[in-house]
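Complex shown without one protein chain; remaining protein chains in place.
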Amino acid sequence: MTRIAKGIPRGASIAALAAIAMLLVAACGTGVSVLQPPPAATEQGKATEWLYQVVFIVGVVIFFFVEALIVYAAIRYRRRKGDDSLPPQIHGNNVLEVIWTAIPVVIVAVLFVISWQTLNTVDAVSANPKLRIDVTGFQWQWQFTYPDQGVTLIGLPDKEPELVVPVNETVQVKLESRDVNHGFYVPAFLFKRDVIPGKTNVFDFKATETGVFDGHCTQFCGLLHSKMLFKVRVVTQQDFDAWVAQAQATPTPAPSLTPAPSASGDAGGGGGAVQPVALQLTAQNIAYDTSELSAPAGAPIALTFVNNDNGIPHDVAIRKDSPTGEEVFAGEIFPGVATKVYDVPALPAGTYAFVCTVHPNMTGTLTVQ
Amino acid sequence: MATTVLTPSTARARSGLYDWLTTTDHKKIGILYLASSFLFFLVGGILALLVRAELAQPGLQYMGESAYNQFFTMHASVMLFLFVIPMLAGFGNYVVPLMIGAPDMAFPRINALSFWLLPLAGVIMMLGFVLGGAAAEGWTSYSPLANSKYSPGVGTDLWIVGLILIGTSSILGGINFLVTIFKMRAPGMTMFRLPILVWTVLVTSVLVVLGTPVLTSALIMLFIDRNYGGAFFDPASGGSAVLWQNVFWFYSHPAVYIMILPAMGIVSEIIPVFSRKPLFGYKAFVFATAAIGALGFSVWAHHMFTTGSVYLPFFSFMTFLIAVPTGVKMFNWIATMWKGSIQFSSAMLFVLGFLTMFLIGGINGAFSASVPVDFAIHDTYWIVAHIHYVLFGGSVFAVFGGLFYWFPKMFGVKLNEGLGKLQFVIMFIGFNLTFFPMHELGVAGMPRRIADYSPMAGWNDLNLVATIGSILVGVSVLPFLWNVFVSLRSGERAGDDPWEGNTLEWATTSPPPPYNFDRLPEIRSERPVFDQRHGLPGPAAGH
Amino acid sequence: MTASADVLVPADRGETLEELVHIAEEHAKGGISNPVLGMILFIASEVMFFAGLFAAYFSLRANAPVWPPAGNAEFDLRAHIALPAVLTLMLILSSVTCQIGIWAIRRGDRKGLMRAFTITIVLGILFLAGQLYDYSQLGFGVNDGVFGSTFYTLTGFHGAHVFAGVLMLGVILYRGMAGQFSGRHHDAVEATSLYWHFVDVVWICLFTLLYILN
Partner (left out) sequence: MIRPRTTLLVAVLFLAIATIYYALSQDAGGTTMLVALAIGMGLLSYTLALGSPKG
C-alpha cells in the first residue's frame, strides 16, 4: 500500500514531465504549425489570435497531462496473467475531489475573464469609422455598398465580389440579409458574424496588412451555400482612393441592384421590321413559374419578367443548349417586387435554356422553332 | 454461483415474431431499441460515407448540391435522433430495471409504444427521399431557410412530423424511466446505492421530459409557418429568425447531454468492473451528473454567439462552468483505474478509447466557450470535429463498450474478443484519421455544410485523409456485424456473471427470465453482486 | 495520500435486519401511485411545451413596435372579451365539478363520480364549441402576422388539450360505468383530474395574457 501510494506522485510527475516535454517539442518545432489559425490580418483578429494561443496552450497542457494519466494508469495497473488478487477497494477521497474541482474552476475563471476582455476589444464599435460598408447577403451572393462613396458591387456565380478596403483604417461593416440566415466570415480576420434577416449586425475591423483574403458564407443558407464566396482586398489608402474613383467612373462594375421601375410602359418601344413576340415569365419563391417556354425563330422576343420575390434579385439569361451553355442573352438583375421587359434579340431555331444568373438552380427550357 | 436454468415450458410458451411485435418485456423492447438504432446507425453511416466521398476532392464528382444537402441533413438527423438517443434509451431499457432489481418498467405498454413510434418516425423522415427530396436545411433547420418559401419540398414537413413523433417517444420514455427509478427499486436500493448508469439515465430523463417539449413546440410553430401562413420565424411578417434558434437550442443543447450522459453512465459501469475497484468518488459523480444536467439548461445560446443577439458573457461563463463537473468525472474515472487491476477486454478498450476521445472533445469544446475564439471557429470544420469527438468518440465508443459488456447478459453468449479488438483498432485509427484533420481544416477556415470547396484553398490533402479515415470507420463495422452473427450462432457460453460484475443484472441468469429475478441478493451498497461474491461488508469487516 | 484518507466504507452501510424489513415495508406503501406520478411528470413536460409557445409570444411581442400590431382593429381583443370570459368561468366551473367527482370516488361514491364527470364533460364540450364560435367571429386568421399566429397557436393548442381532456374524461366515464373504480382503486380518475386542472390553469394564463393584458 505505501509503496503504491508513493508511486502516485511519481507517476503524476512523470506524466507532467512527459506532457511538458511534448509541448516544448511542439512549440519549438520551427516552421511546423499544428492547429494554428492563419496569421491575423486585422487588429481585432490579432487579439483573438492571442486568446486562441492562450486557450490552445492551456488545452494542450491539460490534454497531455490527463492523457498521460490515462495511459500511465492503463499500463502501470494492467492485470498480469494469473493475478486474481483484489486491489485495494478505495471508494474515494474528498480532498482529491475538492482539488480537482477547484483547479478547473480557477482555470475556467481565468479563461472566462481573458475571453471577456478580448471580446470587448473584438466587439468594440466605433462611433465615427473611416469607412462604412453595407453588406447584404442573399441566396447565394453578396452585395457590397459603400454608401458614402456611392459604389455598389454585387457578386455573380462566376465572379465573386471583392470588398476593397484601406489598410490601417477602421472599417465599419453593417450586415443585412434579404432572405435567409447567412454568415460573413473571413478566416484571416479570425472573425465571423451572422447575417440575419430582420436584424442588422454591425462590427468594426482594422486591417493591418495589405493582401487578398478569402471569405465565405458560414451559415448554411440552402442549395448553393458552398458557392457563396467573396474576397477582401486590403490596399493602401492611395490605391483605395484610386479604386473608388475608378469604380465611381464606371457605372457599377456588376449589374445594378437599384429597384426597377414597374416597367409595363417603357416596353412597347423597339419596333423593328419584325413585330416582337410577347412572352411572360414570373419568378416566385426562388423558382420560375414555368419550365417550358417556346418562341418562333427569327423574331425578337419581348420577355416580360415579373419578379415577385420581395427584395430578392433575379434575372433571365438565355444560354445555348444547357444552363451552362454559351450565353446569348442576359437580362438586367433586379430585386422584387418589380417587373421588367427584356428585349431579347431574334434567335435561330434550337433549344435554349433560360436561367437566373443569381440562382443557377432556377432553370427552364426555351424552344425556338 | 450456480447457473439457474429456466424451465423450457415457461420460457418458450410464446415465442417467435408475434411475441417480438407485441412484447412489453423491457428486455425485449431494449433489444428492439438496440437493433433498430443499429440499423439507423448503418443508414446514417452510409449517408456519412456519401458526404465524405463527395468531399474527398474539390469539385462535384458524385452528386449535386441538392443531394449533398439532403445527405448531410439526414445523416445528422438519423444519427442524433434515430441512433444515439434511442441506442442509449435501449441500454437504459434493458439494464435499468435489472440494475434496480425491478421486474419491469413502470409502464410496460407505454414502453412498447415509445419504441414503436421510432421506426415509424424513421420511415416518415426517410420518405422524403422518394417524395421529391428529403429535408435539406441541416439538422438545425434554421428558419427562415426552413420556411416554405425557401424550402418548399414536402421533405421538410415529413422531417418535422418524424421529429415530433421521436420527441413524443422520448418524453414517454423519460417519464417511464423516472417512475421506474423512483418507484420500482428493490428493497435496500436507496438513491445513493443506484448504479451510476441509473443516475445518468435519471438525469437524462429529466432533461428529456423538460427539454423535448420545447422542441416539439418549436417544430409545431415551424409547421404552422410552413403550412398555414404563420409568421413566427418570418421576419418579413414581423416574426423573428433568432427566435427559432432560441427555442431550438433550448432543447438541442440539453439534447447533447441526453446523448452523452448515459454514455458516461456506461463507462462508469465498465471501468470499475474491469479495474476490480469501486467507482472512485461515487457521490461526486452523482453531483457532477446533476450539475451537468442543471447547467445544460442555461447554456443554449452558446450556439448563437455569432448572431449578435445574445448576451455573450452569461452564456460564455455558464459554458466554461460545465467543464468543471465534466473534469471531475474524468479524474474520477482515472482514479478508479489507479491502483486497480485492469483487464483489457474489448469493452474496456472501447472505454479507454472513450476517455481519450472524450477528453479531446471536451477540450476542443472549451475553445468555443471563449467567445472571440468561437467567432473564429464557429460553423467551421472545427465544430464538426468537436461534435464528432463528443458524439462518436464519446457516445459511440461507449455504446460499443456497452454492447460488448452486456451482450452476454442479453443473449447468454460472449462476443468474440479477437474480433472486438480488431474492430476497436480499425475504428480508433479510422475515427482519428477522419476527425482530427478537421480541426486543422476548421482553423484554416473551411466552413461546414459545403458541398464543394476551391482546389486553391489548400484543403485538398486533409479532406482526402478524412475520407480515407471515414472508409476505415465504415470497414470497422464489418467485424462487428460478423461478430454478432458468429457469436449468436456459436459464441462462447457466458454464464450468469462472465465479467465478475458489480450490479444486480449479474445476479440473475443470462438471459434473465421474463420476470428478471428468482431472488435478489441483499443490497447494502452500490455493488450488491460484488458484496455477495466477496462477503457483505459491514462496519466490522473493513479491509 | 495515505490509506486513512481513503473512504473505504460508505457511511450508510450496515442496517440491522429490522431496518431492512422497515425499508421493504416503506417500499410496499410507496408514496404516490405510478399512474398519478406519471401524469404529474407528463404535466411538467406539458408546462415546457407551453413554455416554448409562450416564449415565442413574449419574444415576438417584445420585438414588435406596438402591441397589438397596428393595421387591424380586430386585434384589440378586449372588445371581444365577453364570450371568452363566460368560457373561462365555464372552464373554472368544470374544474370544480371534476374535483367534486374526485371527492365522491374517494368516498367510494361511484354515482357521484359519474354525475360530476358528466357535467365536466358537458362543460368541456361547451367550452370547445364556444371557442370555435369565437374563432368564427374574429376578423383575423392564423396567417395575419405574428399576432394571428401566436393567438391561434396558443389558443388552438390549448383547445387541442381540452379536446384530449374531454376524451380522457369520456374514457373514465365509460370505465366508471363498467364499475372499474372504487374508493381504493381510482388512480386513472385522479390522473385525469390532474390533467384537467392543468388545462384549466393554462387557460387562465392565456385568458389573462391574450384578453386582459392585450
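By written order: A, B and C. Residues from 1 in each chain.
Definition applied: a residue touches a chain if its C-beta (ideal position, glycine included) is under 8 Å from a C-beta of that chain, and two chains touch if they have at least 3 such contacts.
Note that the coordinates shown come from a computational prediction; the quantities given were computed from them, not determined experimentally.
Every shown chain that the unseen chain touches in the whole complex is listed here: B, C. Contact with the undisplayed chain is limited, among B:M191, B:V475 or B:L488, to B:M191. Only one of B:V247, B:V396, B:V465 or B:V484 touches the chain withheld from this view, namely B:V247. In the complete complex, the hidden chain is touched by one of C:G52, C:P69, C:G124 or C:G148, namely C:G52.
Checked against the full complex, the one of B:M79, B:I166, B:V209 or B:L504 touching the unshown chain is B:V209. Residue B:A301 is the one among B:A241, B:A301, B:A369 or B:M427 that touches the chain not shown.
Counting over the whole complex, subunit C has residues 23, 26-27, 29-32, 36-37, 40-41, 43-45, 47-48, 50-52, 54-56, 58-59, 61-62 touching the chain that is not drawn. Although one chain is not shown, part of subunit B still touches it, namely residues 178, 182-183, 185, 188, 190-192, 206, 209-210, 214, 243, 246-247, 250, 294, 297-298, 300-301, 310-311, 313-314.
The rule is short, and it goes like this: only the chains that are shown with their structure count from here on.
Taking the mean of each chain's C-alpha atoms as its centre, the chain lying closest to the overall protein C-alpha centroid is B.
Ranked by the number of C-beta pairs in contact, the top chain pair here is A-B. For subunit C, the chain whose average C-alpha position is most distant is A. Rounded to whole angstrom, the centroid-to-centroid distance between subunit B and subunit C, based on C-alpha atoms, equals 32 Å. Subunit A and subunit C have Cα centroids separated by 46 Å. In subunit A, 8, 88-93, 96 are the positions where the chain touches two or more neighbouring chains simultaneously.
Each of the following residues of subunit C touches two or more other chains: 8-10. On the subunit C side of its complex with subunit B, the touching residues are 8-10, 12-15, 20, 23-24, 27, 30-31, 34, 37-38, 41-42, 44-46, 48-53, 55-56, 59-60, 63-64, 69, 141-143, 145-146, 148-150, 153, 157. Chain contact summary for the complex, subunit B toward subunit A: residues 65-66, 69, 136-138, 142, 144-145, 148-152, 235-236, 239-242, 275-278, 280-284, 306-309, 312-313, 316-317, 320-321, 323-324, 327-328, 330-332, 334-335, 337-344, 352, 355-356, 359-360, 363-364, 366-367, 369-373, 375-376, 378-380, 439-440, 443-445, 447-454, 457, 534, 543. Every residue of subunit A that touches subunit B in the complex is listed here, in rising order: 4, 8, 34-38, 45, 47-48, 51-52, 55-56, 59, 62-63, 66-67, 69-70, 73-74, 77-79, 83, 85-93, 96-97, 100-101, 104-105, 108-109, 111-112, 115-116, 118-119, 122-123, 139, 179-181, 183, 185, 187-188, 190-194, 196-199, 201, 214, 216-227, 229, 285-287, 310, 361.
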